[in-house]
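Data block below; observations after.
The complex appears here minus one protein chain, its other protein chains still in place.
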Amino acid sequence: MFATERPARWSVYALSLVVLAVVWQLAAIEAGTLLASFTETMARLAELVSSGELGSALWASGRIFLTGLALSIVLGLPLGLVFARFPLVTAAVETYVYALYAIPVITLVPFILAGLGFDFRAKVLVVVLSAIFPILISAMEGARSVPGRLLDVAHSYGSRERQLWADVVIPYTVPYAITGIKQGIAGALVGTIIAELFLNATGVGDLLIRASTNYDSAGALAVTLVISVIAVSLMGASGAVERRYARWREGLSG
Amino acid sequence: MTRSPAGTGAVPTARPADPGPGGAGGPRVVVSRAGVRYGDLTVFDGIDLTIQDREIVSIVGPSGCGKTTLLRSIDGLTRLDSGSVSIDGTVVDGPTPGVSMVFQHFGLFPWKNVYNNVAYGLKLQKAPKERIAQVVPEYIDLVGLSGFEKAFPHQLSGGMQQRAGLARALAVEPQVLLMDEPFSAIDAQTREILQFELLRIWESRPIAMLFVTHSIEEAVLMGDRVVVLKGRPSHIHEVIDVGIPHPRTRDTLKSARFQDVTAHVWDLLMQDVIEAEREVG
Partner (left out) sequence: MTKRTGTGTGTGTREPAAGRPVSVPAGSGSSATEAVPLPAEPSGTPQAVPPGPTRRERGKPPAWLLRTGTGLLLLALWEAAARLLGSEFVARPTAVAAAIPEVLVTETFWQDAWATVGAVVYGVLIGAVAGMVLGLAMGRIKVVRWFFTSYVSGLYTLPMVAVVPLMTIWLGYTSETRLVAVALSAFLPIVVTTADGSRAIPKEYLDVAHTFRARLHHIWFGIALRNAIPYLIAGMQLAIARALVTAVAVEFLAGVPGLGYSILQQTRSFQQNEAFVGVILLTLFVVGARALLTLARRRFLPWYGR
């Protein structure tokens, strides 16, 4: 990327924002109540913030998100390592890990609703089911793809299995685990929204459903926008962490 | 040289190897009737080889002849299907302390810096901290990496990475050093520099060294003896006494003896290639 490109790039970014604002505003005039304009949406957002509605909704959903994600990490990483490092276990469970990962979690929501109800636990379960598999599978693939030459070095110096884990397997798996956690965060976001919309509406789900049934497009847009900003920041942050670890991972191929 | 027919070459039972006198000047490594199979493919068979203390033995052969596999079985990384390897009279059954290996692709841990990579073997041996702190810088200095202790492998060139690999192998002060095509992943100029540096290091502290390589010139330059592996399954075709005294320098490359030995090894290996081509065509 040439340095001279930068002003051009930034002016295109600015232009794209202006175009969006203009198109949005014009479309809003055309669409009437169906589509709130940019200014109306911002006004509604300010209202949601000042009334504290948005804050408490984010807190309620955030708790579900964080609990589910933390559980997925705490369970997923060790399970992935164990599944990968013991060939017998790998052969036994691998198929089922991928099979369970393939089930669209949203289709299980009615069963969870019927079995567990719609309390905090049930919602956390939906988040865990959405987040744990990418984490587990990445850890599994990381631990399994430890290059033979690194294992050779360890064996050559007489390393035992326990030291091998500490010196080779776990450090090697770290970048994979981070990639998995990043995907897990994406999964947990989807899971949280699903749980908040379909296991009785609370938190941001409640805000969205109420806006939708009241034809409050400004409210729906405002909340969606906030979710989008949160999602982008979370993925951006985890992507940055991921890239930090990508460097030596690339260096390995040499 | 008798060529054993493929598949049936396995020696029925492992014969205990001669322990040999051992100790300085005696045989360090004794390989006896060694054979390895992968499924129905016999890689090599009936290999007998003795490496004396303070001796460098080079192994050359066409790709796939099992040079690396032989080296790995001496290091205890690969199990022999027949025969045995013993180091100082003890039969190898898994990695042995006192034997170090330098790997073709360096095998440095990408998450450890140079210092910690070099210290790895000592740490596994549970060497006391003071000793690690004393020995590691010494060997980093010996291979010319002073100032790069904190660097990570991905920040180093291939040549520098292999210097670190060499320091790691030497830091445990082995009696036997196994070199698995150590310079094959390094560009030609750096490679030449490292060859002479390795010779200089060896000359300052000579130990038994087994040097596997693809390059005939490298085999002759490094080795006191050159072992030529050939055939399917491969076996020792010829062992050549190089007969060039140490220290060896760049002038060695120009000597008539070097040229002669190189040409001889070249002929031995080319025969094989020509035969193979004839078979295919």
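Here are some notes:
Letters A and B mark the chains as written, and numbering starts fresh at 1 in each.
Operating definition for what follows: contacts are C-beta pairs under 8 Å (C-beta built on N, C-alpha and C of every residue); 3 or more make two chains touch, one makes a residue touch a chain.
Keep in mind that this is a model prediction, so the values were computed, not measured.
Summary of contacts with the chain left out: across A:Leu34, A:Val74 or A:Ala166, the touching residue is A:Leu34.
Of B:Pro27, B:Gly66, B:Pro110 or B:Pro174, it is B:Gly66 that touches the chain left out of the display.
In the full complex, chain A touches the hidden chain at residues 5, 8-9, 12-13, 15-16, 19-20, 34-35, 87-88, 91-93, 95-96, 99, 102-111, 113-115, 148, 151-152, 155, 158, 160-161, 186, 189-190, 193-194, 197-198, 204, 208-209, 211-212, 215, 217, 220-221, 223-224, 227-228, 231-232, 235.
The criterion applied here is as follows: only the chains that are shown with their structure count from here on.
Chain centres here are Cα averages; for chain A and chain B they lie 49 Å apart.
Per the touch definition, chain A reaches chain B in the complex via residues 149-150, 152-159, 163, 167-168, 171-172, 174, 247-252, 254.
The residues of chain B lying in touch with chain A in their complex are 72, 75-77, 94-97, 100-101, 103-105, 107, 109-111, 120-121, 124-125, 152-154, 158, 172, 185.
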